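Every protein chain but one is kept in place in this view of the complex.
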Amino acid sequence: MSPTTAMYVAQAIHGLAYGMLLFLVASGLTMIFGMMGILNLAHASFFMLSGYFCYTVITVTGNFWLALLIAPVAAGICGLLVERFLLRKVHAQGHLAELLLTVGIMLVILEAVKVGWGTESMMIKMPNGLDGLISVANMTYPIYRLFVIGLSLVVLGIMALILYKTRLGMIVRAAVSDADMVSALGINTPLVFMLVFGFGTWLAGVAGVVAAPLLTVFPGMADQIGMDAFVVVVVGGFGSLIGAFFVALFLGELNAYGIQFIPRLAPVLMFAFMAIVLAFKPMGFFGERE
Amino acid sequence: MNILETEGLYHDFSGLLVLFDVNLEVKEGERHAIIGPNGAGKTTLFNVITGTYSPSRGRVTFKGKEVTGWKPHNLTRVGMGRSFQITSTFSRLTTFQNIRMGILSKRRIRFNLFRKVDKMQNITEETDDVLKRINLDGERDLPASMLSYGKHRSLEISMALATDPDLVMLDEPTAGMSRDETHHAVELIRRLTEGKTVVIIEHDMDVVFSLADRITVLHLGHILASGPPGEIRESQAVKDAYLGETEV
Partner (left out) sequence: MRNNLSRWIYWVVGLVILAIYPQVVGIYYTNVFVGFAIFGLYAVTLNLLLGYMGVLSFGHAMFFGAGAYSTALALTHIQGFPLLPALLVGGLAGAMLALILCPLLVRVSGTAFAMLTLAFGQLIFVIALKYREVTGGEDGVGGYPIPSFNIPGVVSIDMTDQINFYYFAVTVIIVCLWLLWFYTKTPFGSLVVGVRDNAMRIDYLGFKLPQTKAVNLIVSGCFAGIAGAIYALFQNLVSTLGVLDIGTSFAPILMAYIGGLGSFFGPIVGSAILHLLEDVTFRITEQIELVNGLVFILVVLFAPMGIVGLLRQAKAKWFHKEKVS
């Protein structure tokens, strides 16, 4: 392989890794949107929160794998509580109140984190064995990025299994596409809402832990992925998992090659892309409703 | 003379054909009822005529001018008015403000940025006049959403008329009303549409036969019959498709 091709391939894998992480964050966001009709602006905060939990677990135990297990669950539980004790209370007031409530939650999590852990950025060491480089077909590649892709695929697989093979998954899919119908069937929708919210924040939490060694842990660590996740949900179509998947991968690549060729404009590309898509398809690619 | 005509009108929703070769003729000054079973396509026909959608095929002519695919505001400006099957008022505005919106449109006051609307004496007077005529002056300052069902429907009908259209299209104005309310609504319609052309979708046969000069029967998106009430009452095809079921 020539060096240029190798570079292109490396960027592609880079983009894929970011795209997969992005999907983990965006999938929770889009499911929550599908069910409740609101874009949870605090969603990325759980990504960051989980990064901090990860830092604490590693400080205490020294074990990354334990952190990968515990931190997302802790973030998910925070998500459950937020849904149960805050969002549910304003559901009757309509979408605007819910949307604004998530803004408040976002502010509070951000500031609480600053109080709890400070504003310094903190390193997370990659686990042993994943911190090296690997050579394939005479090019070298950081193992950790491949691990990110692999782990995301596993999570994606578990998600697909739950959604498509279990009764709960069936109910969730139905709730995402038509919440009223599900409650008409006599299913406890508030419970389903809460579980999906928790699951969605857990997914963001997994992404947060996995991203922590790459980004380091700091209050702004979710800024980019959070924004990008919105773009994914909006462009992919509100409430569409399939749409989110494709758009996440596409944006991952757009980002990777954008950084390589037009570093200055790479962040602009995302938003320009979103603006263009929205201008022609206000509901996104796979979305059907407001 | 025909004030409204459709020629070979088709409409489909992503493949589902809902209107099929509809040729409707409405004469100036008549009261024209459109009847047909649920899902026959009556509301869709209204939507296509009044500009909610463009038809997939066919032409709509209003006052001798082709208006196919025109947007609602343009149709309103040339004298078409419409009420909705599902009440559609400005729910947080008062009854007075709801009607005033129509009066402003009628007076072509749109981008006026230089006077307070409350200080426009003639607008206020005209709006209050209308409120009196539709017996809503007692509810003048109540938000539309707080009106009783019957009064809210009256407001809906009146908003279609507030712009003083030549052709009024009413989509099931008495839907969901009690006997009494229906009676009042019919009186109201009769009074307010004096000298205007009316197209009315209606399920209540008493209302239809008491009000209409002509009746068109729509069935499965197609016109089954069209004619004076007596003729429609006698038509076997209409009986089979429609009247038979509802008159039980």
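Just so it is clear, A and B label the chains in written order, and each chain counts residues from 1 on its own.
In this text, a contact is a pair of C-beta atoms (placed from the backbone, for glycine too) under 8 Å apart; a residue touches a chain by one contact, two chains touch by 3 or more.
For clarity, every value in this text was computed on a predicted model and none was experimentally measured.
Enquirer: Which residue from A:L66, A:A97, A:I187 or A:I259 sits in contact with the chain not drawn here?
Expert: A:A97
Enquirer: So one chain is hidden, and I want to know which residue out of B:K65, B:R110 or B:R179 touches that hidden chain in the complete assembly.
Expert: B:R110
Enquirer: Which residue numbers on chain B touch the omitted chain?
Expert: With respect to the unshown chain, the touching residues of chain B are 50, 71-73, 76-77, 82, 88-93, 97, 100-102, 104-105, 109-118, 120, 123, 159, 162-163.
Enquirer: If the hidden chain were put back, which residues of chain A would touch it?
Expert: The missing chain touches chain A at positions 37-39, 86, 89-90, 93, 95-97, 99-101, 103-108, 110-112, 114-115, 227, 230-231, 234, 238, 264-265, 267-268, 271-272, 274-275, 278-279, 282-283, 290.
Basically, only the chains that are shown with their structure count from here on.
Enquirer: When the C-alpha atoms of chain A and chain B are each averaged to a single point, how far apart are the two points in Å?
Expert: Centres of chain A and chain B (C-alpha means) sit 49 Å apart.
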